[in-house]
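Sending over a structure as structure tokens; questions will come in a sec.
Yeah, one chain of the complex is gone here, protein chain that is, but the others are all in their spots.
Chain IDs A, B and C follow the sequence of writing; residue 1 opens each chain.
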Amino acid sequence: MDFDLSDEQRLLQETVAQFIDNECPPARLRELFDDEVGYDPVLWKGLAELGLAGIHLPGEYGGSELEILDLAVVAETLGSLAAPVPYLSHSLASLAISLAGNADQQGRWLPGLASGDALATVALAEEDAGWLPEAWKMAAGETITGTKEIVEFGEHADLFVVGLAGGRFGVVERNASGVEIQRVEGADRTRRIARVNFENTPIEMLNEGGDEVAARVRDVGLVLISADAFGGATKLVEMSVEYAKNREQFGVTIGHFQALKHQLANMAVEIEPTRALYWYAAHALDHVPEESERVAAIAKSHITERYQQVARDATEAHGGIGFTWEGDTQIWFKRAMFDRVFMGTPRVHQNRAAELADW
Amino acid sequence: MDFDLSDEQRLLQETVAQFIDNECPPARLRELFDDEVGYDPVLWKGLAELGLAGIHLPGEYGGSELEILDLAVVAETLGSLAAPVPYLSHSLASLAISLAGNADQQGRWLPGLASGDALATVALAEEDAGWLPEAWKMAAGETITGTKEIVEFGEHADLFVVGLAGGRFGVVERNASGVEIQRVEGADRTRRIARVNFENTPIEMLNEGGDEVAARVRDVGLVLISADAFGGATKLVEMSVEYAKNREQFGVTIGHFQALKHQLANMAVEIEPTRALYWYAAHALDHVPEESERVAAIAKSHITERYQQVARDATEAHGGIGFTWEGDTQIWFKRAMFDRVFMGTPRVHQNRAAELADW
Amino acid sequence: MDLSYGQETEDYRKEVKTFLTANWPLAGDEAKMPREDGARLFRERAISEGYLCRNIPKQYGGSEQSADALRGQVIREEFGKARAPMEPRGIGTMMLVPTLLDRGEEWQKEKFVGPTIRGEINWCQGYSEPGSGSDLASLMTKGELDGDDWVINGQKIWTSGAQRADYMFCLVRTEPDEKKHAGISYLLIDMKTKGIDVRPLRQMTGSSEFNEVFLNDVRTPKDWIVGKRGEGWLVSRTTLKHERNSIGNAAQSLGLLSGLVSLAKSRKIDGQPAIEDPGVRRELVRIEGYIRAHQYSGFLQTSKGLKDENAGIIAMMNKLNSTNIGHKVAHLAMEILGDDGLGAPLAAGLGTGTAGSSTANWLSQYMGSLGIAIAGGTANVQRNVIAERGLGLPRDMAANRSK
Partner (left out) sequence: MDLSYGQETEDYRKEVKTFLTANWPLAGDEAKMPREDGARLFRERAISEGYLCRNIPKQYGGSEQSADALRGQVIREEFGKARAPMEPRGIGTMMLVPTLLDRGEEWQKEKFVGPTIRGEINWCQGYSEPGSGSDLASLMTKGELDGDDWVINGQKIWTSGAQRADYMFCLVRTEPDEKKHAGISYLLIDMKTKGIDVRPLRQMTGSSEFNEVFLNDVRTPKDWIVGKRGEGWLVSRTTLKHERNSIGNAAQSLGLLSGLVSLAKSRKIDGQPAIEDPGVRRELVRIEGYIRAHQYSGFLQTSKGLKDENAGIIAMMNKLNSTNIGHKVAHLAMEILGDDGLGAPLAAGLGTGTAGSSTANWLSQYMGSLGIAIAGGTANVQRNVIAERGLGLPRDMAANRSK
């Protein structure tokens, strides 16, 4: 028994952290955050060259054939650094193609997605909380018509993997006819969103892999968001502790004040145990299939709720500066808002986990 | 405008407090708490001689004709001292007779109730949360048959005012045929409870006063419990602060520890503002009829929830001793359990207040 | 207990109504005046009738009425219903004027009070500094006498309205040899003075209500000091109390509640209108419980004030109550907002906001509820005050060490 990361997984995290530290240090992150477009293709391409765009993809197409846990530990690191990169949706889109695409489709798209030459995203949500496969109403066919909401990096993607009625997927290329992309203002400016309208847009259906594909894409998404949330919340605790060790009030560093110490301890107690929860949820997707669906729902709802609370607490712990645009905590605060909603709010997954329970 | 107690009301509170201090000091309270029966007729008679058994009753029958707020401020004081007396249900029973009894019935019962020569109680709840008039199923008639739950001081009462289907009241004397009283073990040993079974028991209906009587008895009950809860919770805060000022750990009184200071401040902030809430709810019953029903529901649910939380916090603030039978906090802790449930849990009244809202 | 205002006050209400009927809105040619000019004209008339600036002596432009909290309340109610202008809002009227009346020199009152209460000049407040949030004793901005001027160097932060302000009242360390509070003076500065640099401070919501103010060899006359040298901390204390009371008002919380109800009516949750969700309904009632307790505690404090009695510990809780309520409201609002919970709070640079304005407002509230916990003394400082002054617990050891 070894419920712990491998040396390779740790190295992967360190490599990613090092790369972001070099290529997207705080000043650059701030620049992208304040930027109108907010997407840096060079940064993403650099990450792809480290292998991050194809961790989970077959080796023959340039992927690393690793597990969901490997995908997730990278998501933790990116979340911790608030990296403004399209890792989440690109991973889910390429996952869908690798699971549901035929050999021709895989051969056509996966090499570019694994190398980072092409960027893909998923277009899932429809109006009124329609994140889940069973809620997708957009009809499959040779063309599609309708609107997808909250498409991550929708303005920048070359390829849309679109969720369709019956829990199926199809692929639309960006330059296809009838695609209209509308920038949407989200709180989290490290992960830009768009509304994508399709009007008689040609689509190529992904027909392999059976009914399980959409469920797996959903569950992997939930786990990656959980990992991002754990990473971000942990970072906020660290930042708050650092601030408390340095900021002086009344002649001492504020870390001397027991009330604040206990607030910081409470924040740590809320988030630190969720490391093992997201690990387990990720591990279960490859090794404990009978539990994986439900534990992914629990992890996503639990950890993003904790992230939300920790983000509020960290803001208060930083006093006035936490409440400014110039302060750094707000970047993670808004990532917490994204993680909480994307692919379904905690409430949605609590309801699901209750339905899936053996009560 | 004078949203404050009158000198008379303050004097009334002081008089009651003084009396309890003398006649039921902590050692006596403890004795009654540990006692199998737990009811002291002499203590109650003494309070009645102060006028407490008839504050709200007509002068012609020996009452003081005061307002609900006067009833409530006494309930606060009794709650603060965890007085083991049947004030709540006796007040409600005599209120029902004074509102719904005819002249003969009033003349027959109220003098004894006002003087304390007779003890009355209300038998309201039926199985499955049947506290509210609209939930009473026991059929009115010349006799009644059925069971009433959680009858306060049911073992000691001379008179039962019984809630019946259609929101009506009837009076059963203790020695009537078919009355069977079963002692029930409650957590709060300052207010004993019983289950009362009626089997073809003769009952005398109270037919005056119309449909409003049951609602008023309910609302007055909610307000008296709110007042008791405010008094008890405030006392727990005081006890916790006292303990923090005296108990030493690590060479200083624990009141020096900022984390505990803030916990105590939070307890005070939860409960102190509810003083004005129970005052307003009491005042509204005599002066703001259009708001009184809903604000009584809000007060009862809000203040008893706060009492419950403060009781938990106070127990923790007292460390080990708070968790013992010998410690005093447990007495109030269990009164909080009583206040939370009696006449309907917070959830029941939150549901009602939502129904009554102009949303 | 009596919630009515009494016959005398109700008679007074009739007078106020009569005045308003005759004077607001402006009629005839006056109705065509620019908005600000019209308001000024109306204020002059209201002052001369004794309805506005009641606690300010006539010689400084007020109506010098004897204090009567109920009449004040009636005026607020009736002017509110008529949507008639009251005293200009702002920190000048609320904080500087009472301070000047209490502690200012005669010439200071004459020069500043009238124009401030007529809305002719605007003020900003220079208390906080980057290194001192709740701890004013650690202020670093320095003032040195040079001839007939103070020369001021340093930085202020969280200065709202600094760009629009004509003057600033601020706390400056003028006695470097004195310790802590004792070395601070209360100075007035003309914001047009050379060496003042105002930079907006953007909030996490994207809006900029606050500023940083950099002071670089800023000169202000020697006698633009309120109170004596080194007394500045004491002079400022009345003002801070004012600020806390105003934040503690329940009106804002009541507004939040009705907004929340509207939100719940307009949104769906789990496929049904949020207002029909039993959990949402109970949480609304729970929040209302806190708000009503807060509101009626305000009645109690007003009544105590009318009797010149101390309201006790409840008066120290207003701010924390508002903060706690704001958190609960924010939490429920996010639950109801559902998928819109990742939207941008305000148009923060991107052109194509899709969230309706109500959504954006709620997202701002979600963040703003943190701001209110931070502004005007953090929640932890409030808890210290309640524990120490309210409950009589020992003073904080960490803070004590520096005293």
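Methods note: a contact is a pair of C-beta atoms (placed from the backbone, for glycine too) under 8 Å apart; a residue touches a chain by one contact, two chains touch by 3 or more.
Small disclaimer: the values here were computed from a predicted structure and weren't measured.
Engineer: Considering the whole complex, which of B:260, B:303 or B:353 touches the chain not shown?
Structural biologist: B:260
Engineer: Can you say which of B:1, B:17, B:165 or B:184 touches the chain missing from this structure?
Structural biologist: Looking across B:1, B:17, B:165 or B:184, the contact with the absent chain belongs to B:184.
Engineer: Can you work out which residue in A:100, A:194 or A:295 touches the chain that's missing from view?
Structural biologist: A:295
Engineer: Extract the touching residues of chain A with respect to the undisplayed chain.
Structural biologist: Contact residues on chain A toward the absent chain are 1-6, 69, 237, 241, 244-245, 252-253, 255-256, 258, 261-262, 264-266, 268-269, 272-277, 279-280, 283, 287-288, 295, 298-299, 301-303, 305, 347, 350-351, 353-354, 357, 359.
Engineer: On chain B, what residues meet the omitted chain?
Structural biologist: 34, 36, 125, 128-129, 131, 149-150, 182-188, 193, 195, 248-252, 256-260, 308, 312, 315-316, 319-320, 322-327, 330, 333-334, 337-338, 340-342, 345, 347, 351
Engineer: Against the chain that's been left off, what residues of chain C make contact? List them.
Structural biologist: 270, 278-279, 397-398, 401
In this section, only the chains that are shown with their structure count from here on.
Engineer: Could you put a whole-Å number on the gap between the CA centroids of chain B and chain C?
Structural biologist: 41
Engineer: Quick one: report the Å distance separating chain A from chain B, using the average Cα coordinate of each chain.
Structural biologist: 54
Engineer: Multi-chain contacts only, two chains or more: what residues does chain C have there?
Structural biologist: Expected reply: 380, 383-384, 396, 398.
Engineer: Which parts of chain B, given as residue numbers and ranges, touch two or more other chains?
Structural biologist: Residues 258, 261-262.
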